[in-house]
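Shown here: the complex without one of its protein chains, the others still in place.
Note that the chains are named A, B and C in the order they appear, and that numbering of residues resets to 1 at the start of each chain.
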Amino acid sequence: MALWSNFTFNDGLFALNTARMKIVGQQLACERGGRLVFAGVDFTARAGRMLVLRGPNGAGKTSLLRLIAGLSEPAGGTLELEEASLPPDTLLGEHVHFIAHQDAIKLHLSVTENLSFWAGFFGGGDVAGAMAAMNLTALGEFQAQRLSAGQKRRLGLARLALVEKPVWLLDEPTVGLDAASLQLLADMMTRHLDGAGIIIASTHIELPVKSSDILDFAGLADRAG
Amino acid sequence: MDFSAPHMGFVISSYAVTIVVLGALALWIFARARSVAKRLRQLDDEGADRRRRSGQATA
Amino acid sequence: MSSIERFANPTRFMRLQATVQPWVWMITLALFAVGLFLGLARAPADYQQGETVRIMYVHVPAAWSALMVYTVMAVASIIGIVFRHPLADIAAKAAAPIGAAFCFLALATGSLWGKPMWGTWWVWDARLTSMFVLLLLYLGYIAIWQAIDDPRRASRIAAIVAIVGFINVPIVKFSVDWWYSLHQPASVFRTDGPTIHPSILTPLLIMGLAYSFLFLALHLISIRSEIGARRIRQTELARTGALQ
Partner (left out) sequence: MRIGPGEMKSAFAAVISRDLSLAVRQGGNIGTAIGFFLTVIVLLPLGLGPDQQLLQRIAPGALWIALLLSVLLSADRLYQTDHDDGSLEIMALSSTPLEVVVLAKASVHWLTSGLPLAIAAPVLGFLLNLDTALILPLGIAMVTGSLALSLLASLGAAITVGLRQGGLLVSLLVLPLYVPVMIFGVLASSGAQSGIDNSGTALIILVAIVLAALVVTPFASAAALRSYMR
């Protein structure tokens, strides 16, 4: 995707070493349907830390996540991936886990089949481990349409543990989760951060995850004019 | 041109339909151009008003 | 804001258009005057078709122009998609209704010509059938612009439609010719080819040129309107956003 040509790569080692990785956005602007959603957004997301996006509905949290994922292009500003040991022609998109509002699950497939599909699509993955991580093992043979909303959300989140990817972009990952599941998610996120991963998440509730920075969207809308 | 020739009606109709269709197309395009220009001027005036007002407010 | 940069080129276009427009209109009117005079007053009636042959002077140029406008649209779409040039997207969009009108005229006058020649209003003749498919391509393209709200997304999708359609046009022409020649070997009459007499060919070519210039004149105005419409949309969105 064209966006990632905006990324500069400082070294060209072919091993995926994310220990010093940083995602830096400068003066980012985003446009949707001809309307400026936000402008002048600066942020830095560091390896081993979580960047929390805060702000009212419509402030552009989702838009920023989609921008970082490479699903849309910024109307202005730059996005850079710094000190990443990725080959220079990498698409960041493939190193990103994007959890959106939709869970990307097929209702007519079982829990195991849903995860197996994504494992197959990504060229391999730990289906059993992913199910264990979100406490889905007992539900393995259930069709996804029989799951409750919270269970569906867990199935969507299990993708995070299925394949290892250095950057997690989570859009309101806690919606519909009960306290126990919330703890499972927090554990998973902590493990990811301990492994020098990056998390950028929009959330309304405090997640029990250490070491987070906050990017507040309140007031950004005023700058959009 | 012989207006009493057979099938002259078809000849006249085809020229007529050409004039009507191209005329309607041109009128539609002109009308749109006019309405766009009018709305642009309106927006410009409003914008100037707004700038003047905000200028007074800060003054 | 980035929109200033984005409309830098359109602004230059607006200036150019304002200077060129009156000249284009004058040339258009002159060509129509000469073409119609030669075609209606000077050219002889056909020994077989009589005066009906004069329908040719509005029918054939309409068909030519319909094809030419589609080509313009496709080329603009390619430029729009490859170089992301907003003016190219606008040019493609503005061309479509004009091309569709030419295409409709080619069909309508063709049918008016067909009635006295073939005795029916509509024949599935190779040329009319291809024109009909071209009209469908135009309508599909216009419908896409109508259906998608966001102009940037619409321009991309519409460009894909135009380009695929452009690849399709010669294939349709080829297949329809094949199909028609198989079902009805002899052509009923011919309107082109080397046998055509200069007294007929000259007005025909001039009318073709007149149609092209008419397209140019209308296209330039439409582009101007479209640029204006986008500015309006952007300003209105910015103001409603500021009012929130």
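To be clear about the criterion, a contact is a pair of C-beta atoms (placed from the backbone, for glycine too) under 8 Å apart; a residue touches a chain by one contact, two chains touch by 3 or more.
Values in this document were obtained by computation on a predicted structure and should not be read as measured data.
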- Message: According to the contact rule at the top, which chains on display are touched by the left-out chain?
- Response: A, C
- Given the contact definition stated above, which residue among A:A69, A:L147 or A:M189 touches the chain not shown here? A:A69
- For subunit A, which residues reach the chain that was dropped from this view? 1, 69-73, 87, 89-91, 93-94, 96, 98, 100-106, 108-109, 113, 117-124, 159
- For subunit C, residues touching the missing partner are 81, 133, 136-137, 139-140, 143-144, 147-148, 152-153, 156-157, 160-161, 163-165, 167-168, 171-172, 174-176, 178-179, 182-183
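Keep this in mind: only the chains that are shown with their structure count from here on.
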- Task: Weigh A-C against B-C on C-beta contact pairs and write down the one with more.
- Result: B-C
- centroid check, CA-based, most central chain -> C
- Task: Just give me the whole-number Å value for how far the CA centre of subunit A lies from that of subunit C.
- Result: 48
- Note on the structure: Whole-Å distance, C-alpha centre of subunit B to that of subunit C, is 18
- Expected list for subunit A, residues touching two or more other chains, is none
- Message: Using the touch definition from the top, list the residues of subunit B that touch subunit C in their complex.
- Response: 1-2, 5-8, 10-11, 13-15, 17-18, 21-22, 25-26, 28-30, 32-33, 36-37, 39-40, 43, 47
- Message: List the residues on subunit C that touch subunit B in their complex, please.
- Response: 40-41, 45, 50-52, 54-55, 58-59, 62, 97-98, 101, 104-105, 108-109, 112-113, 115-116, 214, 218, 221-222, 224-225, 228-229, 231-232, 235-236
- Task: Show which residues of subunit C lie in contact with subunit A when the two form their complex.
- Result: 1-2, 149-152, 230, 233-234, 237-238, 241-242, 244
